[in-house]
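Just one protein chain is left out here, and the rest sit where they should.
Up next is chain A:
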């Protein structure tokens, strides 16, 4: 294993799904169910059995819009406000209206959700305004249940294959993708009529404070390949300056408070043990308050459980140590932290792109269509904001169904053989060198520069220096990067995506000359929100080989927002503390 094998093969299918984490399996299932005659291929860099953010399952389903608890109108309103109004409501509303079906379907798959004595779904309130969190008592079984369905529908799964670029036809339509076997470096051309990108967040952009390259909040397989591929194919990417930054346990990349411990009475506190935010639900505004407290004389910030009954703490620990990030218990044990006695130190995560948790993603409409014909995106990498795991499932389903409908109507597009030849050369270049800079060093440097220059608070001159320094690293990538085996080549190709994402982060952040979304886009030299000029989306894309950004008007709201409602998320700080 890991030795280079010289190989090139071509595969043809109708619908190609790239990324078998959360959205991908659902997209593949729905495409196949829509038309069982179609040939559906699911491509995965890791192994679908245990890949993606939900590798070890999850403790709760966000954001569930369940009759009796919330309506699609309420949810659409909440997300519009949480995202500072920069929302096309159609995809959010469509998600909200569809997701209850998907919950019931997942329940039938054997992923059981918490129910009350009457057998009705039993949700918890975490968000500022509405109730949308549905606990999953057997959350660790999610991936197994999905895998069973994939086998049943006879979806063709290709594991340990990393997609690197998309293929387009002369008329601009999508024509497939190219990929590399991560254990042999064999090259693969996948021709398809429609392609669905489900490659998760860009989670390996910033460097965790620990300095450990793989200690990221996101599953580090999600190195931003999807963002880079969409960019190079000419698709538009929306609001990339609206970074993902999350509150985590210090040094351990597990989330903590809001969604699990919060409903039991735990909360985020300062060093005095006092609450400083009204709602622990994640948003840019919440992160700004978190950051302010962290930097203040009352910092650092803690997760507080030690006021709860010991049995309650036991119940919380049982959930936290079983699913999602189950090595968490070992981390605390090694440090001698007992939740019952001491508050747990928290910190903020590295930066990334993610729509699941914020709003930075490949632009999609309510059918999960990108701006490239035949190309779809769903899950964390698609621009539907704040849609978490249930968003990945639901929009994956939407994408799968639409992509199947289109694929059955069209012929297989031709692709450009020259492009494939050049891409193969690009990929294999680091394997042709015997001497140079290994991928781990290049990655460390790139991500250290991202931290030094691109993370908020954002300053114009600093970001410009960052661009120049990152350009030097890119030159090293092109001229000196060496990969001695297929595994190192996998890491090298991931660095290529990381560099692309870093460039996009800088470009998008410089373009929006205002501050918005709390900490996510806190531009120190443009400290005010400027609705007059910037109440709009920004779209970034590649035009004639160059990165350009433009404004895009927000589609007229379907659900109107009252003026006083608009600012609800700006009033998160506990009032007697201000």
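Methods note: contacts are C-beta pairs under 8 Å (C-beta built on N, C-alpha and C of every residue); 3 or more make two chains touch, one makes a residue touch a chain; residues count from 1.
Keep this in mind: contacts and distances are computed from a predicted model.
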item: Options "NAD-dependent dihydropyrimidine dehydrogenase PreA subunit", "DevC-like ABC transporter permease component", "ATP-binding protein" or "Ring-1,2-phenylacetyl-CoA epoxidase subunit PaaB": UniProt name of the undisplayed chain; value: "NAD-dependent dihydropyrimidine dehydrogenase PreA subunit"
item: Among A:37, A:334 or A:417, residue touching the chain not depicted; value: A:334
item: Selected from A:199, A:420, A:437 or A:539 as touching the chain missing from the view; value: A:437
item: Option touching the unshown chain, where A:56, A:429, A:536 or A:558 are the choices; value: A:56
item: Touching the absent chain when the full complex is considered, from A:76, A:164, A:221 or A:538; value: A:221
item: Sites on chain A contacted by the missing partner chain, in the whole complex; value: 1-2, 46-47, 49-52, 55-56, 160, 182-183, 210-216, 219-221, 251-252, 325-327, 330-331, 334-335, 435-438, 480, 482, 487, 490-491
